[in-house]
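Missing here is one protein chain; the remaining ones are kept as they sit in the complex.
Note that the chains take the letters A and B in the order they are written out, and that residue 1 is the start of every chain.
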Amino acid sequence: MESSSNGTFHLRRTRRKRIGMILAGVLFLATILGIVVLVTLLVDVAMQSRAWLDMQFLNSLPSRFADQAGIKPALYGSLWLMGLTALISVPLGVASAVYLEEYARDGWFLQLIQINIANLAGVPSVVYGILGLALFVRFAALGQSLLAGALTLSLLILPIIIISTQEALRSLPTGLRESAYALGATRWQVIWSHVLPNAAPGIFTGVILALSRAIGETAPLILIGALTFVPFLPQSAMDQFTALPIQIFNWTARPQDEFRGLAAAAIVVLMILLFAMNLSAILLRDYFERQTAGE
Amino acid sequence: MSTESPPTSTAPESAAAEDRATARPADDLTQQVYDSPKELAIKYALGACALVSVFTTLGIAAVLVIESIPFFQEVALTEFFGSAEWTPQFSEKHFGIWALLSGTILVTVISAVVALPIGLASAIYISEYAADGVRRVLKPGLELLAGVPTVVYGYFALTFVTPLLQAVVPGLGVYNALSAGIVVGIMIVPMVASLSEDALQAVPDSLSGAAYALGATKFETVLRVNVPAAFSGIMASFILAVSRAIGETMIVTLAAGASPKMTLDPTQSIQTMTAFIVQVSKGDTPQGTIVYQSIFAVGLVLFLITLAMNIFATRITQRYQEKY
Partner (left out) sequence: MPTDMPNDNPRPDSSPDMDETVSDSAPEPVSANGQADPDDAAAAPPKADPSVRPKIEIQDLNFWYTDTHALKGITMNVKPHQVTALIGPSGCGKSTLLRCLNRMNELIDGTTLEGDIQVDGQDIYAPDTDPVMVRRRIGMVFQKPNPFPKTIYKNVAWGAQINGYTGDMDDLVERSLRQAALWDEVKDQLHSSALNLSGGQQQRLCIARTLAVQPDVVLMDEPASALDPIATSKIEETITELKSDYTIVIVTHNMQQASRISDETAFLYMGRLVEMNPTEKLFTRPEKDRTEAYVTGRFG
């Protein structure tokens, strides 16, 4: 490209090199911009929350008065939600993935289901909220209960669990299944004794990531009507509830500064919860990998 | 060894072993084990679970369509798609989707302007430039960024980014499309980065090797060989990220305001489709009113737009996966 008409080359090496270095620098800056924003966000939230984050905050019920307000019901609500969502979505998602990977024959139907799952993963969460409102809150008459919320969040994270489980199943060596089949095992014996135990690390990681998505979701919960004043702890799956993201939204939306501080404190709690979940995902994966490698 | 191999310790088994060693009494090969009732029951139970995802899609479509019908019986399609006035709270109600749609488009465009270049640059850097050690820090960092709940981003937009922008942009209100758009952009950077990186990784090394062999420098190779070769994958990542921005709810609800209007001015307060849905459902709007029904109509439009974009992106991805 650098040849001129009389057929000599002008390599312009220094210039090309300099452009290359500038470009690499720009790319690097763009890449760490994301990290910088993340750090800024975390530091900002931490600073804002300092005055509010204490045991009283963790132990109190929500209140009209900022200095008495706490997140106990929201924390309990989030933990309840997470537990129920896990109970519903994990068996359903893992079972779906097992069916799609181990049973379904290649064909248009399988293709259709796969495309459908990929698309579901891209449906906005607020649309899941609309579905939950119509299907669970009203049609199934579950009201604005924890169960309705958990069912809605389950449908929301189901595609994530299915896709990550499928990846975990696909990454197993085919020899594992073949050797079990060759011993006269049935499909289910192969799956239960070999496929699932060996895919467990990948499945666990995917499940925890999906649940950490669920625990941060706000819009679907607002849609099903969770944005109410709940000054009590949930006692059963049929109780009304509030959750951390709801509380954060509620406080952030208020104009007073002190409520912003409360929001920041609640964000810190939520982020710690998310961080703990991610850490446990990593630890679990390590544990399983050591197990498989032999004791 | 073969002769003494079955240790004759326990009588009945060794007898069985003897028998087997010569010729097993014709085993019943037709005993149905593979398709035993238990196996079939498990298979159908798992299959039923797999169908849940299909019914979810059908459920979404059914709910949106059925619940929109009463709305469209009162509001003509010509007004819905033909008007840019959205005043459900006024006594003289107007339901022109363009007021909300333009808000969504404005925020989405701002977010794309932020996210696409940064995301693509990150993808190029991570896939082509970063040393292993750097990559090991950057990738989890971006994953963390992707894991931040949107309500937290909303808080960040309202309490940090907006005041920052107000210092630069004179007359910027508390609620504005600019701040929301920028933060939505930051939110989708990891998505663009990781999907584009996948596309770049899928480009065979032989292709860039050929460019190096012709004397091209690194940046020439990356920009003229790798990026064009991964073009369709990168496009797919853009479309998916934009679709995600369109569906984003909490950031715009908190930071962009609640005033539906058709404007291209990013400093204005606007309202997106998603923010409207939240606004109605968090209030005390009684069921059965036209305002309440309108969220299903808006939801339907939102669903169709994101669905179309997702399908389009999947098509593109499939095409580039076939290529290599």
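As a convention for this text, a contact is a pair of C-beta atoms (placed from the backbone, for glycine too) under 8 Å apart; a residue touches a chain by one contact, two chains touch by 3 or more.
Keep in mind the model is a prediction, meaning the values are calculated, not measured.
For the chain left out of this panel, the touching residue among A:Glu178, A:Asp257 or A:Asp286 is A:Glu178.
Which of B:Asp35, B:Glu74 or B:Asp265 touches the hidden chain is settled by the complete complex: it is B:Asp35. Against the chain not displayed here, chain A makes contact via residues 105-106, 173, 175-186, 189, 193-194, 198, 292-295.
Taking the complete complex into account, residues 1-3, 5-7, 9-10, 12-13, 16-17, 20-24, 26-35 of chain B touch the chain not shown.
To be clear about the criterion, only the chains that are shown with their structure count from here on.
Once the centre of each chain is set as its mean CA position, chain A and chain B turn out to be 12 Å apart. Across the complex, chain A is touched by residues 33-34, 36, 38-39, 42-43, 45-47, 49-50, 52-54, 56-57, 59-60, 63-64, 67, 117-118, 121-122, 124-126, 129-130, 138, 141-142, 144-145, 147-156, 158-160, 186, 189-190, 193, 215, 217-220, 223, 240, 243-244, 246-250, 253-254, 274, 277-278, 281-282, 295-296, 299, 302-303, 306-307, 309-311, 314 of chain B. Touching chain B in their complex are the following residues of chain A: 11, 16-17, 19-20, 23-24, 26-28, 30-35, 37-38, 40-41, 44-45, 48, 91-92, 95-96, 98-100, 103-104, 113, 115-120, 122-131, 133-135, 155, 158-159, 162, 186-188, 209, 212-213, 215-219, 222-223, 225, 227, 245, 248-249, 252-253, 260, 263-264, 267, 270-271, 274, 278.
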